[in-house]
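All protein chains but one are shown in place.
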Amino acid sequence: MKTREFKRALYVGRFQPFHLGHLKAIKDVVRQAEELVIAIGSAQYGYDLLNPFTGGERLTMIRLALNEAEVDPAKYLIVPIPDLHRPLVWVSWVVSLVGYFDVVFSNEAVTVGVFKEKGYRVESITPYRQRLYSGSEIRRRMREDEEWKDLVPKSVASYIESLDGVARIKDLHTNNNV
Amino acid sequence: MKTREFKRALYVGRFQPFHLGHLKAIKDVVRQAEELVIAIGSAQYGYDLLNPFTGGERLTMIRLALNEAEVDPAKYLIVPIPDLHRPLVWVSWVVSLVGYFDVVFSNEAVTVGVFKEKGYRVESITPYRQRLYSGSEIRRRMREDEEWKDLVPKSVASYIESLDGVARIKDLHTNNNV
Amino acid sequence: MKTREFKRALYVGRFQPFHLGHLKAIKDVVRQAEELVIAIGSAQYGYDLLNPFTGGERLTMIRLALNEAEVDPAKYLIVPIPDLHRPLVWVSWVVSLVGYFDVVFSNEAVTVGVFKEKGYRVESITPYRQRLYSGSEIRRRMREDEEWKDLVPKSVASYIESLDGVARIKDLHTNNNV
Amino acid sequence: MKTREFKRALYVGRFQPFHLGHLKAIKDVVRQAEELVIAIGSAQYGYDLLNPFTGGERLTMIRLALNEAEVDPAKYLIVPIPDLHRPLVWVSWVVSLVGYFDVVFSNEAVTVGVFKEKGYRVESITPYRQRLYSGSEIRRRMREDEEWKDLVPKSVASYIESLDGVARIKDLHTNNNV
Amino acid sequence: MKTREFKRALYVGRFQPFHLGHLKAIKDVVRQAEELVIAIGSAQYGYDLLNPFTGGERLTMIRLALNEAEVDPAKYLIVPIPDLHRPLVWVSWVVSLVGYFDVVFSNEAVTVGVFKEKGYRVESITPYRQRLYSGSEIRRRMREDEEWKDLVPKSVASYIESLDGVARIKDLHTNNNV
Partner (left out) sequence: MKTREFKRALYVGRFQPFHLGHLKAIKDVVRQAEELVIAIGSAQYGYDLLNPFTGGERLTMIRLALNEAEVDPAKYLIVPIPDLHRPLVWVSWVVSLVGYFDVVFSNEAVTVGVFKEKGYRVESITPYRQRLYSGSEIRRRMREDEEWKDLVPKSVASYIESLDGVARIKDLHTNNNV
């Protein structure tokens, strides 16, 4: 096995829900690092408009999707990260829960900013049809009864159905407008 | 592959540090469940007497040990759980971060109690030389320069050395006695 | 005395302020349960636009209103519940502070959802002129110097006057627009 | 009805468990005030050595005991107060959750100190066989299979039995010694 | 030296960033009090739209500005106050971190309200071109490449440049609109 460029990479997302854009990014990063830590941000939330799925449900989605895509389970760890609501200590908080990493993969401006400020190497992710493969787009489609299943891995679509996830998102939206 | 008795098992520990007793328990549980969630309790602590290793360091230890023991990485997930310091909501907190499970493996009275109270099935772990394979015994040996490496997996011993973990534990102890 | 259908009912509200709609709901529920726990949500807030009255002021309002309406004080308890800002553990949190209950009365979608998810029986409240008997409508009328006193019990109107509550709400609104 | 000396009194305790000393104090204070707020301190705890009973269980105990003693339910309110772990803001925190009071009844040095420092009138409670009527004494007797039921109201003894409270306390103690 | 009217004054602001309006207010208050405590509110924030500068950066700005204006450093203290997100205990929280004061200088309605409610003397600040000397106006100018440096002390302008503050504010704004 040839050595990868990085020993351990960090990839942060909220995964509301996990979609094919996330999957493509993870497959790209897994090729460049010996191990990948997939950090689930805002992990303590669920059942709200921005975060309809709980940290544990998102952990399950990611596992199902990576199994379906036959990503080697020896190559990654999935770590839910509850928010501290103290943004200036967030990088230290992530480090305390996941341990060592030598690179962060992210296109998200604040994430890029805070890790760079602490001296971490940050690499960008090749963009992949971002308007389509986006959590907010998928949640909008769910609410408005448009087609959304082709934007997520098959196993994730089934899992969301088993959770009655579309009804949950509609309920949250209805309630919020009252 | 024959079906296992449980779909998803939960096993909770602090792993300060991960030792051969933990490894034996995990191997036993992995045989009984389709998937095992290994929850790292008090994950936000580190560099204190009871919790010398950080959540991320313990995550790393467990991964190294299970790789060394050739436990199939498709069979388990490792999830750090920071304390909320609200014991009566702890079970809900764990569920929100790890998702579904149908059995909890534990011999620890409080853990057994709180999960049973919420209606979970709890199974005990076959005890295995508990006086020896114990975090506090290992930390004591480290402090007093006795032999400790035979109580942990080889990869964990090397990792602790790479962290200069024995010196860390001695420093914490010295400082605490002043 | 004939037995009631429920042993202990839970009714949750924010009561900003307590109005005649709340009173009617409580009278309905009290007839169906041996004891009613009235839980004051977001109890730690006060002096903000959404929550102008403190938890303690709302406790006092409810007591005054139920005395005025001659609801038997042996039949209910009033419990302020501070938010934890961890929605997924909120049901456990309420249980830890109020104890046992066998039914929840609520028309509020999120409350209904989270209690049902944890296996609680949830009953709806017969709607009663909701556009009129609504905290936000009453606060709007206070701000705009319209008539609001006929929407709340007399004793609550007097209490709000003794607190100089209308001026407080106007101040909060003015300040917020700056 | 003649006017009482105080409009609203505050009485703070942990009530682990509620005993006859608490009952006697409450009966004394109820005679001196138009309304009494019974505040349950450390309300978020339960299932630990110092706080075996949850806030909601203690609320239930107090209600049962005061019903049994025929204390008029129109004369008191019971309010669980979760700790903030910021001792210097504790008085403000209590005020925000219970509202107005013009006197605090307490013999407990820290409680007396913090309320006096904020300018509150503090009255002491006539001591009543404190060595006997004490939460820690009752918990000790429970652990050591000595007689404890004569130290608490009958209804509280029955309620603790329905919770299997003695077994809970023994379990917590055993577990703690390991 | 003649005695001042107040022994110790409190002046609260967020200082995002510190500008010439703040400086004028501080110079006015320093003349009236033997000592002034300048409290930096929301001190734990930084790198967000409303709070681009950290508590420590704001502390540094204020120090630089008061040195430049030759305000006697024996006359003031600068104290960062992290939010507790419990507004009803905020006054106690400030007191616990800064100690005694006999007057509060503020024009901000909520601050005025909460301190008056706790019985503090509150004095207003002579308004000084508030539309111009305003944190939000300065942040808007920074974002839109308009002239902002004449609204802050010279030393603050240089410090913000050394932090690359304008780029930071633009980044935060861009990111927020995505």
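Brief remarks follow.
To keep things simple, chains are lettered A, B, C, D and E as they appear, and every chain counts its residues starting from 1.
The rule is short, and it goes like this: a residue touches a chain if its C-beta (ideal position, glycine included) is under 8 Å from a C-beta of that chain, and two chains touch if they have at least 3 such contacts.
Since the model is a prediction, treat every value here as computed from it, not as a measurement.
Taking the complete complex into account, the chain left out of view touches A, B, D, E. When the whole complex is considered, the residue among A:12, A:30, A:88 or A:172 that touches the unshown chain is A:88. When the full complex is taken into account, the listed residue touching the unshown chain is E:78, out of E:20, E:65 or E:78. On the side of chain A, touch with the chain left out of the figure occurs at residues 84, 86, 88-89, 91-93, 95-96. The chain not shown here touches chain E at positions 43-44, 46, 54-57, 59-60, 63, 67, 72-74, 77-80, 82, 93, 95-100.
Within the complete assembly, residues 44-48, 54, 168, 171-172, 174-175, 178 of chain B touch the chain that is not shown.
Here, only the chains that are shown with their structure count from here on.
Chain B maps onto chain D through a rotation of 120 degrees [Cα fit, steps of 5, range 0 to 180].
Annotation: the C-D interface is duplicated by A-B among the options A-B, A-E or B-D, judged by over half of the residue-numbered contact pairs being identical. Averaged Cα coordinates give chain A a centre that lies 47 Å from the centre of chain D. Each of residues 86, 88, 93, 95-96 in chain B touches at least two other chains.
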